[in-house]
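Excerpt of the complex: some chains, original placement.
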Amino acid sequence: MRRKSFLFVNRKAPYGAGRAAEALEAALVAASLGQEVHLAYLDDGVFQLLAGQEPARLGRRDFTASLQELGEYDIDHVWVDGQSLRERGLTPADLLVAATLLDRAAMAELMAGMDVVVSI
Amino acid sequence: MGPLHTVNKSPFAGPALDSCLGHLTEGAALLLIEDGVYAAVADSAAAAKLAMAAGRYAIYALGPDLAARGLGKASLLDGIMVIDYLGFVDLAVRHSTVQAWL
Amino acid sequence: MKFAILVNEDPFGHQAAQSALSFAQAVLASGHELVRVFFYMGGVYNANRLASPPMEDRNIVREWAELAAKDGVDLVICIAAGVARGVREANLAPGFRISGIGQLVEAAVIADRLITFGA
């Protein structure tokens, strides 16, 4: 299969109308098929990265476990919108992954440069 | 007692919380559930509007929903009371109606 | 006190059905009466016997069925919403029955409180 750059855009909080686990699942499959995978978190999507989540309290599988093992899937690109974090009173220290903070202009350039953008 | 209002949306994702806060009446209470609990966190941009209401109305947040989202140990706004589902039932008993801000 | 519950959403796409189920269990644990749970719109998927969520996830359909078996809770799905979405007698989970929206109205009249869970 040809290798393309994929950006998975996450803009929603987990659990409520949550698609967090499914978006991550798709990204992991893309990576396992040798694609160049990028994950972007903006707006309420940054809540997906919050440390200390306990999905078991809602009887849900813990998708954050996979988030902490992205390196094993060769996913090195995790991008977070800095403004979204700040508006929610969060700092990078509150997150469960090492993510690169981007400002809006940089995030926009990233998006524009991808082969495929997937929203889930 | 007045109505119990429930808000299940993030304060950043839509106008449900704002709209609900604009319709609280004497004796009303607000319960944050599901993604609504993100409004309870002390430092967020949504805190200010909730803080105003917290002085006049009883405001609750559902503990299991906070914990699931990693907010179990977060510092919440002053005055917000954390309850479980039994507490939710109890609130529903003590208020005249329950209105969900879907 | 008498409670009725309205569930508007699919158990998979939104937390509403999970919240409704937890609330229903708490109503019974508190010694109150649960008159009826009415499933409307996507809520009818809560009664789909064919659903089989991953082992790690809560099995909402089965937990509703247990509530009916153990506590005799009346679980009613909207017939129009069910037909449209393919939830019918043939694939109805145990404990559920199919009827009209009048059952929601009746439940709200009989109960002291109606609690809605939706998106």
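The letters A, B and C name the chains in turn, as written, and every chain counts its residues from 1.
Operating definition for what follows: a residue touches a chain if its C-beta (ideal position, glycine included) is under 8 Å from a C-beta of that chain, and two chains touch if they have at least 3 such contacts.
Since this is a predicted model, take the numbers as computed values, not measurements.
Q: One instance of each chain type is visible; tell me the copy number of every label in the full structure file.
A: Assembly composition recorded in this structure file: A x2, B x2, C x2.
As a convention for this text, only the chains that are shown with their structure count from here on.
Q: Just the number, please: Cα centre separation of subunit A and subunit C in whole Å.
A: Their C-alpha centroids are separated by 33 Å.
Q: Measuring from the mean C-alpha position of subunit B to the mean C-alpha position of subunit C, what distance in angstrom results?
A: Distance between chain centres: 24 Å.
Q: Once you find the CA centre of subunit A and the CA centre of subunit B, what distance in Å lies between them?
A: Inter-chain centre distance comes to 27 Å.
Q: For subunit C, jot down the residues that touch at least 2 other chains.
A: Each of 15, 119 in subunit C touches at least two other chains.
Q: In subunit A, what residues contact two or more other chains?
A: Touching at least two other chains: 15-17, 58, 60.
Q: Using the touch definition from the top, list the residues of subunit A that touch subunit B in their complex.
A: 12-17, 43-44, 47, 50-55, 57-58, 60, 87-89
Q: Which bits of subunit C are touching subunit B when the two form their complex?
A: Against subunit B, the touching part of subunit C is residues 1, 3, 8, 15-16, 19, 22-23, 25-27, 29-30, 32, 113-119.
Q: Quick one: in the complex, what on subunit B touches subunit A?
A: Of all residues in subunit B, those touching subunit A are 8-10, 12-13, 34-35, 38, 41-45, 47, 64-65, 67-73.
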